[in-house]
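All protein chains but one are shown in place.
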Amino acid sequence: MEHLQVAHPYFGAFAMMVFTLVAFFVTITLARYVSLKLAARNTEKLKLSIYECGPEVTKQPNKISAQFYLFGLLFILFDVEIIFMFPWAIDFKLLGWFGFAEMLLFILLLAIGFIYAWKKGALEWHSIK
Amino acid sequence: MDAIIIETLIKIVVVVLIFSALGGFGTYFERKILAFLQRRWGPNIVGPFGLLQIIADGIKLFTKEDIIPINAERGIFIFSTLIIAVAAFTAFVAIPIYPQFTVFGYTVRPIVIDVNVGLLFVMGVMAVGMYSPLLAGMSSGNKWSLLGAARAVVALLSFEVITGLSILAPLMLVGSLSLIDINAYQMGGIDNWMVWQQPIAFVLFLIAGFAETNRKPFDLSEQDAEIIGGYHTEYSGMKYGLMMIGEYANMFVVAFLVSIIFLGGYGEAGSIVNGEAVGAWGGIWLILKVAFFFILFVWVRAAWPHIRPDQLMWLAWKVLMPLAVVNIVITGIVMMA
Partner (left out) sequence: MAEALLLHAHKIDHTTRATFAPQHLIEVLTYLKKTLHFDQLLDVTAIDEKPMKMVYILRSHDFIDSYILTTSLDETHTIDSATSLFESAHWLERETYDQYGVHFVGHPNLTRILNHEGFVGHPLRKDYPIAQGQMCHETLDLLPQLQARLESKGILTRQSDGTYSSGSRDIMYLNLGPSHPASHGTIRTFVALEGETIVGAVNEIGYLHRGFEKSCENHTYNQIIPYTDRLNYCSSLANNVAFAKTIEEMLGVTLPDRGIFIRVMLIELSRIIDHLVCLGANLVDLGALTNYWYLFNPRETAYDFLTKLTGARLTNSYMRVGGMAHDLFVGWEEEMKRVLADVEQGMGDTLKLIEHNRIFHDRTQNVGILTPQRVRDFAISGPNARASGVPYDMRKTAPYYYYESFDFDTVLGSVGDVYDRMMVRFEEIRQSIRIIRQIMARIPSGAVSIDDHRIVLPPKPSVYDSIEGTINHFKLIIDGVRVSAQSHYSAIEAVNGELGFFVVSNGSGTPAKVKVKAPSFTAMSAYASMIEGGQIADAIATLGSINIIAGEMDR
């Protein structure tokens, strides 16, 4: 397949997004409407309350451990670095030894941070100290 | 209107129709293959070979009572189901789903947008789908959903890094992010397939693919024996159905990516050598490769237990990520030498 040069290459992506968004939203709305008409409805409070295996739920704000956010930060750090490596990889042949050495240095710095995170236990499932 | 715009719109509708339908058939084939592996029948009551089961399921999902729990954030609760499906279908636009072919003298290029960062676009858009479990879990107001969302996000984030790193080494060889160029790089028979040059990257990418599509053994976020339904505990009817369609579409995206990047894609099909069209069977081969990976997804689901969140983290960060980095460095050294 040959490449085709067009004026607005991303038009298709935008159109796809709008199209699927509208199509799926209409589907859901239609389904909601249909089910309102057809399905048996039960508006009892106990039924509409959240499901927690049957017993009444302990009143408590839903908490998620703060460690998840730390993990999120860690991810952003590494993923941004990987994004940075993409253009380097594409032009790898062009950049030659100099580019390769620079990237090795970059990976080394990344590895130091990685080892620090590892030692800190940030890569464990909730045991960040 | 410009011809190219009309063509694009037609392609979009076709892609959405094909892969929505495949989502339905996907559930049927998954259940049938799974049943075969598990020594049972699978759907066999509704219609011939149970084929109409898809329609029955659709009707069921469509007419099911629409429940939104009282504690839920209604707007986000509904909107979050759209994200995964929209993201998965939008990811398709940069994938050549079939080689170029000619019909009635008109040359059809079965790729919606031909951009030079195709692969990056696909991966980026797929990653947006992650908001779906996150928002669904947080807006449900349910503790199980919250746990499921946390699991899903941590799994997806971890393997997002692996996907990115594993794909770098092949990209260094190809020098382009366009999937068409990656396909072109492997033309000329099985020997030229990327998988022989980059076996480690292939395995890493495939493992990450399982995690990104929430499939066993990484299906942490919806492991019903542990956290009920995970992030979609409170979802029912078509809202649940949309999430499933999104997940199936994601499966196909990953299957296409693996087939095109590592297994030669559609080969030479669609290109003209000495005035003759070559590789006539390329498109069929691509479909067979995708089907193989679909079956592989189901096969693994039937064969293995699933792992625990901490084991997933261990695998992603302490095994696969260092391996991917080493693979990049080795590739670099070999290429420079």
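Here are a few things to note about the model shown:
Note that the chains are named A and B in the order they appear, and that numbering of residues resets to 1 at the start of each chain.
Basically, a contact is a pair of C-beta atoms (placed from the backbone, for glycine too) under 8 Å apart; a residue touches a chain by one contact, two chains touch by 3 or more.
Everything numeric in this text was worked out from a predicted model, so none of it was measured.
Judged over the whole assembly, touch between the missing chain and the shown ones holds for A, B. Note on the undisplayed chain: of the listed residues B:E30, B:D219 or B:E247, the one touching it is B:D219.
Although one chain is hidden here, its contacts on chain B can still be listed: residues 37-40, 143-144, 147, 150-151, 216-217, 219, 223-228, 301-311.
Residues of chain A that touch the chain left out of the display are 52-58, 60, 62-68, 125-126.
Everything that follows uses one rule, which is that only the chains that are shown with their structure count from here on.
Our note on geometry: chain A versus chain B, Cα centroid distance of 14 Å, whole angstroms. Only residues 1-4, 6, 9-13, 15-17, 19-21, 23-25, 27-28, 30-32, 34-36, 38-42, 45, 47-53, 57, 62, 64, 68, 71-72, 75, 78-79, 82-83, 85-86, 89-93, 96-97, 100, 103-104, 107, 110-111, 114, 118, 123-125 of chain A touch chain B when the two sit together in their complex.
Considering their complex, residues 4-5, 8-9, 11-13, 15-16, 61-72, 78, 81-82, 85-86, 89-90, 92-94, 96, 99-100, 109, 111-116, 120-121, 125, 140-144, 146, 150, 153-154, 157-158, 160-161, 164-165, 168-169, 171-172, 175-178, 180, 183-184, 228, 233-234, 237-239, 241-242, 270-271, 308-310, 312-314, 317-318, 321, 325, 328-329, 332-333, 335-336 of chain B touch chain A.
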